[in-house]
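Of the protein chains in this complex, all but one are displayed in their positions.
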Amino acid sequence: MTGEVLLEIRDLHIEGRAGDDWLPIIEGVDLTLRKGEVLGLIGESGAGKSTLGLAAMGFARDGCRISRGEIRFDGIDLRKAPETQKRRLRGQRIAYVAQSAAASFNPAHKLIDQYCEVPVLKGIARKTAAAEAVTLYRKMQLPAPEEIGFRYPHQVSGGQLQRAMTAMAMACHPDLIIFDEPTTALDVTTQIEVLAAIRDIVRDYDTAAIYITHDLAVVAQMADRIKILLRGCEVEEADTRSMLAAPRADYTKSLWAVRSFARPETPAPAGPPLLSVQGVTAGYGKADILHDVSFDIHPGRTLAVVGESGSGKSTVARVITGLLPPRAGAVLLEGQALPPDYRARTRDQLRQCQMIYQMADTALNPKLRLRELIGRPAQMYLGLQGRKLRERVRELLDLIELEPDSFIDRLPSELSGGQKQRIGIARALAAEPKLIICDEVTSALDQIVQEGILRLLDRLQRELGLAYMFITHDLATVRAIADDVVVMQHGRIVEQGPKPRVFAPPHEPYTELLLSSVPQMDPDWLTNLLKARA
Amino acid sequence: MGVLIFLVLFIAASIPLSWSFRAGLARVLPRHMKSAARDMPLTAAFGIMVIAVYILVAIFAPLLAPFPERAVVGTQFQPWDSTHLLGTDRLGRDMLSRLIYGARNTVGIAFATTALAFLVGSLLGILAALRGGWLDQGLSRFVDALMAIPSLIFALLLLTIFGTSVLTLILVIAAVDATRVYRIARSVGEGIVVMDYIEAARLRGEGNWYLIRREILPNALAPLVAEFGLRFCFVFLTISSLSFLGLGIQPPTADWGSMVRDNATLITFGNVTPLLPAGAIALLTVAVNFVVDWQLYRASGLKEQVG
Partner (left out) sequence: MHAVLIMILQRLALGLLTLFVVSVVIFGATELLPGDLASTLLGQAATPETVAALRRQLGLDQPAPVRYWAWLTGVLQGDFGTSLATRRPIADMLAARLGNTIFLALYAAALAVPLALILGILAALWRNSLFDRVANAGALSAISFPEFFIAYILIYLLAQSGYFPSMVRLSPAMSLGDKLYASFLPALTLTLVVTAHMMRMTRAAIINLLASPYIEMARLKGVSPLRIVLRHALPNALAPIINVIAINLAYLITGVVVVEVVFVYPGLGQLMVDSVSKRDIAVVQAIALIFASAYVLLNLTADVLSTLTNPRLMRRK
């Protein structure tokens, strides 16, 4: 790529305060961005990608400091430039789009007033700015572009806010925009619209951009070049197509490999179901969230319940566990109706069905050691005491591939995210259940760690003959691990059946939309999809 | 002017004292507490030091005091001299001895009251958060109604009815303060009860007592301890104020609040002696507040690092 260099970062070091010490966040990263070019920054949580993105604006968050290196934007040294000069650059020549638009818009002002703030500071007449806002809102394909600016942020949906924020960033036709995970908080079907709108506007205005994300498939659609970060250091950088075709570093290859995990097909179920949900209608207050939901889970198989936020997929789990007694319908365990309220269930009924949570951080009591966390179900349900209990805990730690001697007396705070999730699994196993409900168990984890958890769950299923109910919004996970699939939308089941049948055409319209919205590694995927949909 | 000079001298003296106290603590403590001691701000070290001195004085009061608590040992309002280091009070009792015994009485009573308020308030608060439903609604509405009356006013009303003895004082203040503790414990409890690990324990079939003892209390302890410090200050100041008003701890028990009241006339003659018990009250409250502030800062700092 040729063209004038717009942003140049050399040997950048950034540190973050931890108590009285300063720990490195970014360690010697170089970055070059030319005019009109889009650079994708990829990394897992803690890789320092947001910090690097903000540094491109000469900005460090409170508690962080830029300790070494050089940041030059269009010839201006941002480390040495006075604050007033940097302030003039920000918003006017370098703009920022945050991850959570809902939190980043000021709740006290209308969208258009927030839009006009920077243009007016720059000296553009408010009327002109407001007229331009409507143009941009229309370009971003916002509904009712004439009118939407006069709403307050809480009156606009998340996907629309994200587009309004991009429009706001575009207000002064900046030379550079930093996109910090702009679609991470959105559902897949909404994500497409936002991605398309962002890509078009960046191209139309010939703006350079840094696009930060943890999702390779998303960045493949947006970026000309990709830079991969790992723990504050650069792993490799290449243009998008060659990196997708031939990743060089091992770490990059492992990122690609994640998507390759798939379990072998299982034969169709025979015999009676382990758990049967029959005609369940449930909800809070007056509103029903689930409408007439029925499905079966068979022993030793994995059922994936898929849906976007608000589809009611987590509510199904609450009905099965007895936290939310249904208004109508029943849940049967091995042919016997379970009492609707968990408090009325017997210990053995409770034992049969265990749960693993999305956020391992909040699912493990931070003040209990692993010995008690894992041991308690075994003690309660199986009556294990003393040495037997201790041995069982060690056995369980072995089972989840954690070394018993060094882990048994740890607190959850002394574990990594993936290890915590493994403890959640061990706690469920300690009860020796027949069914484990996994509520988005991998969505809070980095991709490589996800992979490990999925493989572990798969191994345990084969060894112990467990049944899983997998609640997820992530179709990649479904493809990897499910035997049967239930697709939900607005509290209703849209489609269900064995995975090969659900994932093969012909689809229900919603399933089709959901499947086609999952970003693919192919850089032309978004273009082709939009063409096909149009 | 004298007061200001005294204040400057006091601060100047307490800085090296707290510094060496902190250094000493860092050396003496077991390893895992060492770094906490080393990193604590001087204000916190000063606070801990002052609290330790008060506790020692309270425990060893009979050994330290040169004269008995209630005996008249001189003429009234004697000035400071070598026998009566701080002079004598309105009835001719030794000021220094009464000041020392006051540590025992005033602080002891305030501590007992706070402990009682905490026992009742936090258990009920956590239970309400855990059980929810009518128990929570009933208790919370009742507490809301009681809290609509300012605490000192409510305490005065109750003291009118039950009379002023040490026992009623403790019970009345504890009852008034328990409503505040209930509110805090309930909101702390609510923050914990929504956690997935509580849901997991409930689905396991655990009973209320296990939930409170193993799952909630260990997690509620840190915020409740900090709150205990704040409530102690509040109770301590309330009791002192009541004593000062003549409605709290009654003579002849040595108590700082009433000592100020009894000898207040001296101040208008430029004698600072009556300010000493008031200063003793203030110093302890400052010390506790410094320590609580440090604890709260630590808690929030840890949160930032995790998030």
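Things worth noting here:
Per-chain numbering from 1; labels A and B assigned in written order.
What we mean here is this: a contact is a pair of C-beta atoms (placed from the backbone, for glycine too) under 8 Å apart; a residue touches a chain by one contact, two chains touch by 3 or more.
Only a predicted model underlies this, so the values are computations on that prediction, with no experimental measurement involved.
Per the touch definition above, the residue from A:100, A:141 or A:184 contacting the chain not shown is A:100. Only one of the listed residues, B:30, B:133 or B:270, touches the absent chain: B:270.
The chain omitted from view is touched by exactly one of A:155, A:242 or A:346, namely A:155.
The set of subunit B residues touching the chain not shown comprises 3, 43, 144-146, 148-154, 156-163, 233, 237, 240-241, 244-247, 257, 260-261, 264, 267-268, 270, 272, 274-275, 278-279, 281-282, 285-286, 288-290, 293.
Seen across the whole complex, the unshown chain contacts subunit A at 54, 57, 59, 61-62, 86-92, 95-96, 98, 100, 103-109, 117-118, 121, 152, 154-155.
Convention: only the chains that are shown with their structure count from here on.
Distance from the subunit A centre to the subunit B centre is 47 Å, each centre being the mean of its Cα atoms. In the complex of the two chains, the subunit A residues touching subunit B come out as 18-20, 63, 321-323, 342, 345, 347, 350, 355, 357, 359, 362-368, 372, 376-377, 380, 427, 431. If you check the complex, the residues on subunit B that touch subunit A are 39, 195-197, 199-206, 214-215, 218-219, 301, 304-305.
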